[in-house]
Every structure is written in C-alpha cells, then in structure tokens.
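First the structure, then my questions, so here it is.
Only one protein chain is missing from this complex, and each of the others stays in its spot.
The block that comes next holds chain A.
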Amino acid sequence: MTMQDETIVSAVISILVENESGVLARVIGLFAGRGYNIESLTVAPVEQSRHQSRINIVTSGTPQVIEQIKAQVGRLVPVYRVADLTQVGPHVAREMALVKVVSSGEPRTEALRIAEAFRARAVDTTATSFVFELTGATEKLDSFIDLMRPLGLAEVSRTGVAAIIRGPRTI
C-alpha cells in the first residue's frame, strides 16, 4: 500500500461546464459539502456558441484530496472537463485587483510612485483618492496591497484567478 502524502499543496482547478442555471451552485455546493477549500473562484462564459463556461478554483489539500476534488467534480453531469493546472505543467495564472487608496501629501505621492513600479494603472483619480487597476500573479497583488496599507488603503476588490496552460496544449 502506498503511504499517504500529508503535505498540503495548492492547486488551480479549471473546470469547463455547460452554461446552465445552477451549475455554479453544483460545483461550490460540492466543495462545501465535502469540506474542500475554495481560496478563490472565477467564472464566466467562454464559448457563447457552445454554451460553455469556465470555472477556475484555487484550492489546497493533500495530493489525495486534490485527486478527489478532480474526480468528484468530474462526476457532475454538466461538467465537460476538469484539470488541475498545477499538475498539468507550466501555466499562467492571473488575477486583477481594483485598489482604492485615500490619502494626501507624501503618502499620496508614494502610492503613485509604487503603482508605477508595479505597472498599476490609476483608473480613477480625485484630489484625495486613487483607484488602481493591477493585473498579475496573486503574490504580486498581495505585495502591492501590503505596500498600500500604510499609504491610505481604503478598499480592495479582486477577481480571483483566471488560469490557462502555457504552450499549445488545452485542457
């Protein structure tokens, strides 16, 4: 018998589903009912003509749990395909954040300077506030938000991860 690996790993699960009512509830209900983590979730139609949507879920668990997640999601009737991108190989995972910073004087200037370094765009500007738009890996967004904290960070809205395999392969 193979020994069970107890290390917790992070995984990006991409799921191609029939775009029908209740399909998202089926997927997240399965995660809730079986006690799987959802660290982030994105969902949007990707193939309008074929009524398909793609759900990307960042989750974590032992390798055995990740395998179970794939198998359990694969059981759902409206699921076409499910893949663990972290396992498939190199992939691109990106999310977007809108970050509101309310400040003036030196902190305001510093916020703008850091935003430039991160290649964040100011999509809304008033005399006392900025809304920055920033796209990138989760860790990049995390560190940007950390840096904004002492500079008047007021509100954050993040999309969660959208991910895709590098190279010509598809899920």
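Throughout what follows, a residue touches a chain if its C-beta (ideal position, glycine included) is under 8 Å from a C-beta of that chain, and two chains touch if they have at least 3 such contacts; residues count from 1.
Going forward, contacts and distances are computed from a predicted model.
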Undisplayed chain, where the name is taken from the UniProt record, one of "Urease accessory protein UreD", "Acetolactate synthase", "Chemotaxis protein CheW" or "Transport permease protein": "Acetolactate synthase"
Of A:Gln64, A:Ser104, A:Thr128 or A:Ser157, the one touching the omitted chain in the full complex: A:Gln64
Sites on chain A contacted by the missing partner chain, in the whole complex: 1-4, 17-18, 21-22, 25-26, 29-30, 33, 64, 67-68, 71-72, 74-80
